[in-house]
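For this depiction, one protein chain was excluded, whereas all remaining protein chains were kept in their positions.
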C-alpha cells in the first residue's frame, strides 16, 4: 500500500498545492454525480478510500475502548464524508498563510486525510507518552499539531468558536501585508447542540464587524443530538445555518451524508472565505452511527443513514470500482489500523515524573519558573 | 398635585386593570398622531407628564452626583418615552399572574410611571439604609420591588436575559392551570451593546423551544453606544431586532423618541406576548442625553434628539396643552424631585452592624445559620 | 443499599412529591437518558435543556424568583466555569436587594476525579464554590448522606450547591434510606430505567420517608486519639480506611470527620476534636493553591495554634493544569490511599 497516510494524492485544483501523484484506480465513468454536482472519479475514489480508512480507525478505536486497550472512546463514525472532503481541501501548513483548524472531537477523518498516520490517533486513545497531541493526557480525538495549525481540541463545548476570530484576524492582516499569502482561512467545527452556547454567537459577531470581516469557515455538524437530547426538543425547527442571517453572513445547509454534495458545499464556502476574506456558516447534516461515545455503549445504530455504505454502492453502480477492489481497500484500511494499535501498545506510558511537564514555556523574566513548572514556588 | 406617584391614572384598555381617574387637562384635539399611529390626548398628556417627572428626577440625580449628595449616577435621560410607555402598560402586581420585570439600569421612568415614589429612587442614589431596593448597597437604578415582580437589577450586563425564561416558564404554566390568570408576561430590558453577550442568545433560544414557547417581551434600548463604543464599529449594520429571525420569533424596531410610535410598538408586542404566550423582540431606538454615566461627566449632549422637547412641541402645536401648563407641570415635577432629595438626605445610613444583614434567609435545616449570616462558622 | 445516584434520584422524587420541587432540569436530565449518571431517571418534573449552562442557571434563578422550586444540574462541575458570574449573582441577590427576594435554588453537579475522565471530567469545585458568599455547599461521601443532604438542600430557602463525588456515584451504601426496600435488586427493578427500550417505562417508587442531614453538621465517622482527620467526598472513605488500617495494625486511632457541609462547616466538631488530639490533617482532592482546605487550616491556626502538638497538615491535589487521562497522571496528582496512610502515620508519630 502506498504510504498515503503521510501524503494523500492530489485532487483537482483545490489540492494543487500538494505534490502530484496519480490514483491507483482506473476510472470507468468520468464523473460521479449527485443532483447537479459532480465529482471526478479520481476525486471520488480518493474520498472513498479516505472514508474507508476513517471508518476503519474509528471501528478499531471502539474495539480498543471495549477490550481494555483503551478506556474512553468518542469519534465520528457517520461523519466520514464531511471529514474527508474537508481534510482534502485544507490548505495545510504552519503559520497564517495556511489554514487554522479549531476542531470538534469527531474529526479523525480530517486528520487522517491531511496525512496524519493512524498511530498518532491510537497513541492518544491508548494514553501513551508517545501521544504527540497530549502525552496521554487528553481524550482521543483531542488533536494538537502545531506544524499544521491544528489548535488543541478541548472538551469544553464551543469555546473553539470564541478563539477562531483570533487566528483569522492574524491571517487577514498577514494576507493584507503579504498579498501572495492571502489564502489562509480559519476553519472551526462544532456540533449542533453546542450552538446553544454563547460562543457560537461570539464567532458570528466578531467575524462580521463592519470593515473587519474575518475569513472564518464556521462548520456545524448537525447529527440532531447532543448526547441524548433531540435537537427538535430544545431548538426551534429552523436550520442552524439561519443563525447567520442577522449578521448578513453567507450560509448554507448541505447533506453531509452525500460526499459529492459535501465536497462542493465545502468548496463553495471555502472559496468564498479564501477570496472574500469573510466568514461563511456551513451546516452539514450528518449521522451518528455509534451513539455519543463509549459512555453510551458505542453500539452501532442501524437506523442512521451510512454515508460510506451508500457511497460504496454508488461507486459500484457507476462502475467506478468493483466489489473486489472495495474488499481489498477495506482489508488494507483494517490492516493499517491493526498495525497502528499493535505498535501503539508497545510504547511507553507517562510516568510520575511527567505530571508537571509542559506547564510553562521557558521564560527569561521569571525567577521561579525559568524552564517549566517545578511544584509550588521554592518547594523542596 | 394628585398623588400620581402611587397610582397613575388609567389609560385606554391596556390600563383597565387599574382604578379609573380622569385626567386634569382638557383635551382640545381628540388625538395626537404620528404616521398612522394615534394616541388619545388623555393618554398623550399622561405620557407627557410622566416623561417630565422622569426627566426631573434624572436631572436632579445628576445634580446629586455632582454636589456630593451622592456619588455615582447612571440613568435614562433620553429614554423617557420608552420607559413611560412601557411603565403604563405593565400588568403590575405580585406573582405569576402579573408581569415580571428584569430591567436595565436606565429605567427610572418605568418605575415612576408604575407608581414608585421618587424618594425610593433618591434613597438608593444617596446610599441610605431606607433604600428599599438595596439598603444603600447598590448603584442607583438597581431596583428591586418584590410586590411588583421587579427582579433585582444587577450591574452585570445581560444576565437578566438568561433569567427571563425562568419567570416566564412559571407564568406560562400558571396561566395554563389558571385560565383567568393567563396574562402575565416577562419583560426584559437591556442595551444594544449588551446583545453581544451570549445571554441575549440564551433568551432567544430558551423562549422558542418547540411547544415550550415562553411569553417574554425582549426589549433592546438601542442608543447606539456601549460607553464610548459606537455600535457601528463592533456590529454589522443590521437592526438588532434581526436576531429574532433564526428563531422564528416576532420582532420589530421602533423609534423610541416618538412616544406615539413607542406606545403602539409596545402595545403590539405586549398584546402578542400576552395572548399568544410567545416571545417578541422589540428594539427601540433611543437617545443618550447625558452620556454613559457620571464617570464620563454626565454633561448634556445637545447633538442627541430629545424626545421630551419634541413631544412638548408636538402637544403644543396640536393644541393639547399650552406653555403655561407645561411650565406648571415642569415646576411640579422639579418640586417633587427636590422634596424627595431633601427628605432622603435626612435619613439614616447603614452602619457597621448592617454589613452581613440579609445574606441568608431563615432556614430550619441549617445548624450554623438558622437566621442569617453571622460571620465565619462558629466565629466568636 | 442504594448507590449514590439512586439516592439522589429518590431524594428528588421525595422532593417532587412532598417538598414542592417543580423542575429538575439540565443537559440530558430528562427522558430518555435521565442524567449521564442516571440520577434523574423517572422523575416527573425532569426535562432536557439546550446545551447552555448559562441558560440553565439563569432559568433556575428565574423559576426561583417566580415561586418555583428548581433543582438543576450542571452535567459536570468542569462545565460550570462559564457561568460563575451567575452563581455569584444567585448568591448575592438576597444581600444586594436587602432581603427582597429569597433564592430557593438547588444546583447539583458531579465533582472530582476517579472516573478516568481526563482534564474535563475530573475537576474539583469545592474551593471555587466556597468563594461564593450567599451559597451553601454540601458534598456527601455516601448514599444515605446524599439523600439527606439533598433533602436539606431542597428545604433550605437559599441557593445550595450539591457536589456529588463522581467516583462514588455508583458506590452502594451499607445502610438503607428510610422506605427503601432491603433488597438492592428489588430497588433496581423498581427505579432503574431499563438499559434499552424505555418507551412507556415508569418507575415504581418506594414509599420514602424524610431523612434530612442538616446543613452545617459534620459526622464523626471514626473516633480516636492520635489525630484529627478532616475530609469529605471522594477521599473520605479512603481516610476512614487508612484510619482503620492504622488502628488495626498499629493501634493508632483517629477522629475522622466527614465534613459533609463545605459551607457553612461544622466548626464546633472540628474545634472539639482538635482540642482533644492536638494533631490535624485536612484531606481533599482539589488543587492545592488557594484550596478550601487551606481555609480550614487557617481557622485551626487562628483558634488553636497554641493547642497544637505538632504542625497541622494538609493533603491535597497537586497544582496541575489538569488531571491527565493516563492513570499515572491521576494517581500522582490527587491523594491516594497510600498517601493518606503515610500522612496519618507521620501525623500520629511526630514527636510533640
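Chains here go by letter, A, B and C, matching the order in which they are written, and residues are numbered from 1 within each.
Going forward, contacts are C-beta pairs under 8 Å (C-beta built on N, C-alpha and C of every residue); 3 or more make two chains touch, one makes a residue touch a chain.
Everything numeric here is computed off the predicted structure, so don't read it as measured data.
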Open item on the list: One chain isn't displayed here. Which of the visible ones does it touch?
Closed with: A, B, C
Task: Candidate in contact with the missing chain, chosen from C:231, C:291 or C:332 - done: C:291
TODO: For the chain that's not shown, point to the residue among A:31, A:159, A:325 or A:345 touching it.
DONE: A:159
Task: Absent-chain contact - pick from A:133, A:264, A:278 or A:292 - done: A:133
TODO: Against the chain that's been left off, what residues of chain C make contact? List them.
DONE: 54, 79, 81-88, 91-92, 94-96, 119, 127-128, 130-131, 133-134, 263, 287-292, 294-295, 297-298, 301-302, 305-306, 311-314, 319-322
Open item on the list: Applying the definition given at the start, please give the residues of chain B touching the unseen chain.
Closed with: 71-72, 127-128, 134-139, 154-158, 193-194, 196-198, 226-229, 233-235, 295, 349-352, 354-356, 359, 373, 375-376
- [ ] Go through chain A and note every residue touching the omitted chain.
- [x] 95-96, 100, 131-135, 137-138, 142, 144-146, 151-152, 154, 156, 159, 161-171, 186, 198-199, 202, 205-206, 209, 357-369, 373, 376-379
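We take it that only the chains that are shown with their structure count from here on.
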Open item on the list: Looking at contacts between chains, which pair has the highest count of C-beta pairs?
Closed with: B-C
TODO: Measure off the straight-line distance from the CA centroid of chain A to the CA centroid of chain C, and report it in whole Å.
DONE: 38
- [ ] Please report how many Å separate the Cα centroid of chain A from that of chain B, as a whole number.
- [x] 48
- [ ] Please report how many Å separate the Cα centroid of chain B from that of chain C, as a whole number.
- [x] 41
Open item on the list: Multi-chain contacts only, two chains or more: what residues does chain C have there?
Closed with: 49-50, 52, 54-55
- [ ] Any chance you could list the residues of chain B touching two or more other chains?
- [x] 198-199, 202, 205, 209
